[in-house]
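This is the structure I want to talk about, given as structure tokens.
Here we show just some of the chains, and they stay where they sit in the whole.
By letter and in written order, the chains are A and B; residue numbering begins at 1 in each of them.
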Amino acid sequence: MSDRIAYLNGEWVKESEATVSIHDRGFILADAAYEVARTFRRQPFRMERHMARLYSTLRYLAIDPGMDAGAMQDLALEVLERNLPLLGEDGEYRIILRVTRGLNPSSYPVVGAWNAPTILICTTPVAFASFAARYRTGVPVITPSVRRTPPQCLDPRAKTHERLNLILGQLEVAQVDPSAIPLLLDLQGNITESAAANVFFVCDGELWTPSARMVLGGITRETVVELANNLGIPVQEREITLFDAYNAQEAFLTSTSYSVMPVSQINGRPLGDPIPGPVTQALTQAFSDLVGVDIVALASRHLRG
Amino acid sequence: MSDRIAYLNGEWVKESEATVSIHDRGFILADAAYEVARTFRRQPFRMERHMARLYSTLRYLAIDPGMDAGAMQDLALEVLERNLPLLGEDGEYRIILRVTRGLNPSSYPVVGAWNAPTILICTTPVAFASFAARYRTGVPVITPSVRRTPPQCLDPRAKTHERLNLILGQLEVAQVDPSAIPLLLDLQGNITESAAANVFFVCDGELWTPSARMVLGGITRETVVELANNLGIPVQEREITLFDAYNAQEAFLTSTSYSVMPVSQINGRPLGDPIPGPVTQALTQAFSDLVGVDIVALASRHLRG
């Protein structure tokens, strides 16, 4: 990790020395937007969509980053460019952007008292080794008792530093089964999302995924919907309950890091046999084709590394 | 601000140079507890209660700070001690403690992947000048449309870095009336709290304040309840709606910084005449007696400073 370069408020700093003030509102108040893109074959993937989403969150938070989305993207590409030489064989980068409302002189949540926004862009290698084996075993999923924060309190579509609601779900699940991924329900009991992933279910030949109203609609999620359309698989955005989940033939998660990841069980009940199921497999293949690399093979090479 | 000393993970650093890693979970995920105490006459006020509350939040978040509450308090007192010489005439300190779950090597919300907690203690002067005049004019209060996050998503009694729900309320209010304080309702329409304050209403000779279930129960709030008991004023913790608020004779906010602050109007409707009303005045007096300093006079001296 040592020598990577990060962009921080107009300066280029070593990532290991990149820090923010203890009075930064992104730190003390979760008052910040962020975004995570990644590379495939060392090329950034759908950066414009990621920028659009970042700026949606900024508008929701009324944070003015002081530059437009194009300038932000140029900066991100430059950060990537500078760090590509440090990337190991078969490595890929996650490109992380953060925009906070800036310093809070009095450490106090008074609107209007802040300075200029803090803008941070850095890259971290995709942690293939941490999930590569799961492409073949699938991940177990558990629905914790904590419910996803509703839109009238803080809109799940905004990608902010407020991740604690999701972490509470993780704590509940991890202390019971450390390998499991939490999948939070909303206040009506509908399935929403995991801490860093969207979920899809294969139900009677269709692909079902929770409505974008109650989840952060990931770029990978969007991409999978497109691929499914290309493959002629009907896709429904809809309310999904545990009744649906227990009756699904397959399920998988999508995220920027692992793209498409099969689910092996939900609340201890096996789901899908084999792992991955045929639809998951077809979409994994289509995703690999789209990005020009076999995503499972690539990750697996890191298991031997 | 320049020369104050902060405690940061076992080291003593200049506050102006105190920073946290961009991979700290308190920064990227709001995954942290904090607490704010203050001094009166340069003595810390009810530190044990503040420590107890900090440790309640830590238990809720399953963060192990690696020391007990007594050791944490000793550290906080040492931070205070070191900074007292820098305090101006009539100055008082806020004592701020923050405990995050620590570094997140992969910048990724996986439970178990973190290092040791980040522990930060610093002091900032009470910003008397920013609120002193309001003791006499009162503050206007507005109920925004955003609702307070419910306990089943993230318990309002936990004092965490997740403050964005409250900030959304501030944004809504501040862009309409920059001088106003937001007072969020819960999902049932009951009054809860402001971003940094509890609220009390004087109704037919009683003191009403929202139930501790839906608010972060401040130490100042507890103190005011004790003082009211001493003065023979009945206190009710209860559900309070706008019907109650509009029919109250007086209202005031309580917070660590300003102790007791009269409210002048709610949603544009005058509330209380004169400002402060007699009950607010009596409690302000009792609070001053308790801490051994006239809190209004003290703050007012900063207006002339």
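We take it that contacts are C-beta pairs under 8 Å (C-beta built on N, C-alpha and C of every residue); 3 or more make two chains touch, one makes a residue touch a chain.
As the structure is a prediction and not an experimental result, all values here were calculated from the model.
Here 2 copies sit in place, and the number of copies making up the whole complex of this structure is 6.
One rule holds for everything that comes next: only the chains that are shown with their structure count from here on.
Measuring from the averaged C-alpha position of subunit A to that of subunit B gives a distance of 33 Å.
Taken together, the subunit B residues at the contact with subunit A in this complex read 1, 6, 8, 15, 18-22, 24, 26-31, 34, 61-62, 94, 96, 98, 105-112, 120, 122, 124, 127, 130, 145-150, 152-154, 160-168, 170-171, 174-175, 178, 187, 195-196, 257.
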